[in-house]
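Quick one: the structure is below, questions incoming.
All protein chains but one are shown at their positions in the complex.
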Amino acid sequence: MMAIDPSLLLQNIVNGVFTGLLYSLVALGLALIFGVMDIINFAHGDFVMVGAYLTFVLATTFMIDPSLTAFITMPIFFVFGIVIYKLIIERVLGAEPLIQIAVTVGLLMVLRNLALMIFHAEPKGVPFTMFTQPITLGPITIASSRLVAGIVSLVALGLVHMLLTRTKWGIAMRATADDREVAELMGINVKRVYAVTFGLGTSLTALAAALIMTFSRADPYLGLLYGLLSWVIVAMGGLGGVIGVLASGLIIGIIEALGITIVGAGARELFIYLTFFFILWFRPRGLFGKR
Amino acid sequence: MPGVLAKKLALTKERLYGLIGLAIVLALVPVFLGFNFYYVLLATNVMLAASLVAAWNIIGGYAGQLDLAASAYMALGAVVTGHLLASYGLTPWIGMFLGAGLAVTVAVLVGYPTFRFGIKEVWYALLTSALVVILMRIYYLIYGSFETYIPHMEPEWLYLSFRRYEVYYYLLAAMVVIIIWINLKIKSSKLGYYLAAIREDELAAEALGIDVRRYKLYALMIYAALAGIIGGIYITLTGILSYRLFDPWLGIVTAVMGIVGGLGSIEGAVLAAVILRSLEEYLRGAIGATYPGSHLLVYGLILIIVGVLKPEGLASLIRYVKNKLFYRKREEVK
Partner (left out) sequence: MPQPILRVEDVVKRFGGIIAVNHMSMEVYKNEILGLIGPNGAGKTTLFNCITGVYKPEEGRIIFQNEDITGLPPHVIIQKGIARTWQKVRPFKKLTVLEAVTVGALLRIPDVDEARETAKEILEFIGIDKSRWNRLGSEITLIEHKLVDLARALATRPKLILLDEVAAGLRPHEMDELAKVLLKVREEYKLTLIVVEHVMRFVMGLSERIVVMHEGKKIAEGRPEEVANNPRVVEAYLGTKPL
């Protein structure tokens, strides 16, 4: 290997941190759904994909910044999540993992190909955003869109953390995650908690999608990358709550940055998935998790 | 006489007749299609899917491991066969076995620690899906986005370099029959019983003396070898070597067809592959051009419906039809 330019390395690591924050946000919804409901959702990445297209449509129709569409897409996605829950997920609660995977792969196929039918294969980007200026801090330059995406993600993670620890709904969710039967005995309406959890988890992907659209484009195959990535983070973060997800997302972001620096952009996914292998092999219960 | 043969092949008479019947039907398909170039190609694609799903059934259906890496093992067989053919003129008849050898090696390298650390269910599924991407990226680092074309070579039989699709069709149809036979043979053997026990309850299986990791690894190796050979045949058909052979999506679709077929039922798995793949080709022809992706959308809907309403899959339907056709007393012991 060639010698690595330290300033380039630093630059890439900073990029990795901000990307990692966004990854944490992408994975957060999945971690909630898997943690609270024990549902294996293979379509999570495709929720992000649908969110990206919805952002594209709203932003270009109303000529607003893609990041601002989150105020509209998040509530829409909350409802969308509850509808999906009622139509499909509720029927496979507690079913064998294989069945859950099959059903959510079916959902993924529907969503992906719906996107393909409506928008065709060429990626769709929003041509305007307020975050175009790069920001320079000493030796480091960062795209403002990335900076904003990272900061907003961090704030969202913080808010969800507060929701889980401080509010009645959050406590009900955590109790359900701990032990469904005990939660039921405590008078928690578990089915309702599930619906809300699925809605919340889904609406978080809409926020992530809006942020992604400030620097990237929507394409029908986005789901695979973000889906696998989210599962990698959940595998690492275990069910260690928001903190676990945040730490794992950051690690993945930094590993990705190191891979790009050392081997090149082609090695990006390679490094993430190799890490995934080793995490699963040696820490089957997640680095920061309990289960 | 057929009784003796059935014993030799370790199949019940009923199964042997079924297999022979299937072979005859498959042999006649190109005739019914009037040896139409395009239709035979479609039928070849259907056979490709059916053989891959039949191979998958060993790890997915019998051993109950949700493996999503069928395309990885197939691609390994394909790239080994293809590169040896394109660069050194090695006949694919040898190349496909070397390819299968590499597929088995990778399967062991990945499978050993994976089973050793007790990785199951979602995590196994994700890990195998990630394996496809990893192999794709490694191939990409070596060969780049570059596509290598295998030229036409004579003699045709030695290099499997035919200008018509019929031969490929028959090769893959033969693979379908052979792999179904292997499935049936496994099912009625000690390995089959052990895999079924592992699928149902690993701890109970282990407490009855089954070395769970070892038997899972056996299943994985057989499946990887078969997928590798299928890949070796496939590459002589397409002749294009590319990183795109490592297709995570194909790995998922293969498992999906096996699941729709009903886990552990080889008849169901192959039938599902044939129906879904034919349907896909039909829909692609009928509406796919106007609405790209619509055929896969229908696919997804079927999967949701099967999963939500009939998690037993097509196998339960087959069982139902069978019971109607040959009604036998259930209580009777064979």
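In this document, chain identifiers A and B correspond to the written order of the chains, with residue numbering beginning at 1 in each.
The rule is simple: a residue touches a chain if its C-beta (ideal position, glycine included) is under 8 Å from a C-beta of that chain, and two chains touch if they have at least 3 such contacts.
A quick note: this is a predicted structure, and the numbers were derived from the prediction, not measured.
Colleague: Quick one: which shown chains sit in contact with the chain that's not drawn?
Modeller: Across the whole assembly, the hidden chain touches B.
Colleague: Which residue, B:73, B:115, B:194 or B:299, contacts the hidden chain when the whole complex is considered?
Modeller: B:194
Colleague: Of the residues B:121, B:166 or B:206, I need the one that contacts the missing chain.
Modeller: Only one listed residue reaches the unshown chain, and that is B:206.
Colleague: Would you write out the residues of chain B that touch the absent chain, in ascending order?
Modeller: With respect to the unshown chain, the touching residues of chain B are 188-190, 193-194, 196-197, 199-201, 203-212, 264, 330-333.
Here is the rule we go by: only the chains that are shown with their structure count from here on.
Colleague: Compute the distance, rounded to whole Å, between the mean C-alpha positions of chain A and chain B.
Modeller: Going by mean C-alpha positions, chain A sits 33 Å from chain B.
Colleague: Taking the touch rule as given, give the residues of chain A at its contact with chain B in the complex, in rising order.
Modeller: Going by the criterion above, the answer is residues 40, 88, 91-92, 95-103, 105-117, 120-121, 220, 224, 228, 231-232, 235, 263, 266-267, 269-270, 273-274, 276-277, 280-282, 284.
Colleague: Inside the complex, what are the residues of chain B that reach chain A?
Modeller: 66, 110, 113-114, 117-119, 121-123, 125-127, 129-131, 133-134, 137-138, 140-141, 248-249, 252, 256, 259-260, 263, 291-297, 299-308, 311
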